[in-house]
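Note that one protein chain of the assembly has been removed; the remaining protein chains are unaltered in position.
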Amino acid sequence: MSDDDVLLSVRGLEVHFPIRSGILIERQIGSVKAVDGVDLDIPRGATVGLVGESGCGKSTLGRAILRLVEPTAGTVTFDGTDLHNLAGEDLRRMRRQLQMVFQDPMASLNPRQNVQSVLSEPLRAHGIGGDHAARVRELLDVVGLPASAANRYPHEFSGGQRQRIGIARAIALEPQLIVADEPVSALDVSIQAQVVNLLEELQDRLGLTYLVIAHDLAVVRHIADVVAVMYLGGLVEQAPSDDLYATPLHPYTKALMSAVPIPDPEVEDTRQRILLQGDLPSPADPPAGCRFHTRCPFRQPTRCADERPALRTVPGHPEAHTVACHWAEEIEAGRIRPDAAAVVAPNPQHASDPAA
Amino acid sequence: MSLSEIEATESEQVEQPAGNLRKEAWKRLRRDPVALVGFGLIAFFVLVAVFAPLIAPYAPDAQPGRGIITPTNIPGPSAEHWFGLDASGRDEFSRVVYGARQSLLVGVVATLVGMAGGLLLGVLAGAFGGKVDAVVMRIVDVMLSIPGLLMAIAIAALLGASLWSVMIAIAIINIPVFARLLRGQMLSQRGSDYVLAAVSVGVRRRPIVFGHILPNSISPVIVQATLTLATAIIEAAGLSFLGLGSADPRVPEWGRMLADTQRYLASAPHLAFFPGIAIVIAALGFTMLGERLREAIDPKYRR
Partner (left out) sequence: MTSTEPLLDVRDLSVTFTRKGGPTVRAVDGVSFTVRPGETVSLVGESGSGKSVTSLAVMGLLPRRGVQVGGQVLFDGDDLLTLPRDRLRDIRGRDIAMVFQDPMSSLNPVVPIGVQVTEVLERHQDLHGEKARAAAADLLARVGIPDPTRRLKEYPHQLSGGMRQRALIAMALACQPRLLIADEPTTALDVTIQAQIIELLKELVQDTGAALVLITHDLGIVAGLCDTVHVMYSGRVVESAGRRELFARPRHPYTGGLLGSVPRLDAPRGAPLHPIPGSPTDVLRWDRGCAFAPRCQNRVDACTEGPPPLESYAGRSLRCLNPLTESEEVSA
């Protein structure tokens, strides 16, 4: 995909939430750096996946792109328009092009609004005329719900059906980009695949571009063309989905991948795991240098603690594969080995189990 | 704003279900014995107030016992006078019945006015947030920092003793309660996903506030209004007891009736008993219904 076919482009995006204190006069005593300098391109018609653990700022990034939270710095350019120069009515009109699907389908629906009202609200908001009832029936059909759903209320549906309603609302205005924030993580396992398939089907039918935000690497790998891995406010690695899975370059990506359980005993018994020590540091007081160095099993005495690595390409990998690690080449070549305490060897007892 | 834009805004208002949720709450309420008793007490109280002239055997200012009464001989309940006679020889039962009118009037008017004022401030603070919110809430804080009854006495004294000053005083002390409640509800709804969803599809601010946030914030306010009715009745009696109510001795009011009996407490305790019980029953009815209404309406109890 060529550069001129980028639908949405994020440059140097920062979202800092002030921490205030004081009784009469509030002073700002610091800030939570939820998003701290992110560059991201979303090609038209593609699906970009954004993975990271809770607190890494991935949801805030998604909302800042849609301007549901105000960024502190940086630009978001959508189809040639800088979204951050828009205000008031211009911004509201632009929202037609950018829609969102939420994690918790119950919370994202007004309990007092029936489905007809939910799905026709976007049409009313943008003064779109015509037969709203017919359009709602059409939308329901597209997401696989019966027309009779229109007169019912959110609490009368199951979780998966509610998420279908949320998706129908998002496509009602025929947007170009949909930001889906953890679209399946609140759903039962057997339902998740239905929603994933629906999102893929809609992309084919309507030519949508997706930004899918999730903590589940397996879901993201399944649905996304390009995956960006986020840690503590910044991207640490970005690559086409297959490249990322085949050759993860960043230590955090490696650890994340080895932590995702795979429903197959043969695989589970034979794979090596990299366990991370400790927890995510506070985004109000991120570590200096590489954000990940406090937990990194490949940490080196130089550079890691005092120099923040930028995303860069690594020789031998496609240009689209970028990583923010000083030592990516050495780690890949095996010249730097992980801390022995962090590596869990395959379980010998299980592996030698003759039962299979 | 052009005409077409105004029309667009109008048609954007969210259609509210008259149905399901409310029906469910109603169904739950009808099966709740405590709510039913509360409702029964309120209905009784309202019926007595409305049909007072039909129920009371005497006019409130008639003195059928004049001549019998002496300061040491105030007859108690009898077949002729169910609640006995008061110190001026008036029929106590008739006066308690007519007193319901004053209490109901003060309670309802004071609550409605207080709620209206509170809603106005609450919507302002809750819809705009930021500086507007800060200013409104500081005003509310100041109002709340003065003890309610003290403030009511000050206001009533300032306006002069009358039924209206009692109502206004009670209304004013209830404004901050409603304002704070609604503002808190609206702020918590404002951050909810469905409001965010409405913003992200491009719904304008006004339909979001009046179509989404307000309808989902109003339930606790209705519950609070029911409970406020109870306290307003007690507060009205209290202010009248202190002599800040209507100066007209011919209009019976439960609080003043209590005040008037102080001197005869030893010889005629029934004169304190009946208006006292009337106040308790009326307030109890609203409290019982209000508490159960809260449970029936609150989404946390639903499902």
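The first chain written gets the first letter, and so on, giving A and B; residue counts start at 1 in each chain.
Here is the rule we go by: a residue touches a chain if its C-beta (ideal position, glycine included) is under 8 Å from a C-beta of that chain, and two chains touch if they have at least 3 such contacts.
Keep in mind the model is a prediction, meaning the values are calculated, not measured.
Q: Which shown chains does the hidden chain touch?
A: A
Q: For the chain left off this view, which of A:39, A:53, A:79 or A:329 is in contact with it?
A: Checking each option in A:39, A:53, A:79 or A:329, the one touching the absent chain turns out to be A:53.
Q: Touch as defined at the start, partner being the missing chain; which of A:261, A:301 or A:334 qualifies?
A: A:261
Q: Please identify which residue in A:160, A:234 or A:286 touches the non-displayed chain.
A: A:160
Q: Using the document's contact rule, name the residues of chain A that touch the chain not shown here.
A: Spelled out for chain A, the touching residues are 53-54, 158-161, 188-194, 196-197, 215-219, 221-223, 241-242, 245, 255-269, 273, 275-276, 278-280, 344, 347, 349, 353, 355-356.
Note that in this section only the chains that are shown with their structure count from here on.
Q: Quick check on the complex: what are the chain A residues that touch chain B?
A: Those residues of chain A that touch chain B are 63, 66, 68, 92-93, 95-96, 98-100, 102-104, 107-114, 116-117, 121-122, 124-127, 153, 155-156, 166, 169, 172-173.
Q: Given the complex with chain A, which residues does chain B contribute to the contact?
A: Residue list for chain B touching chain A: 4, 8, 11-12, 14-17, 19-21, 192-194, 196-204, 207, 212, 215-216, 299, 303.
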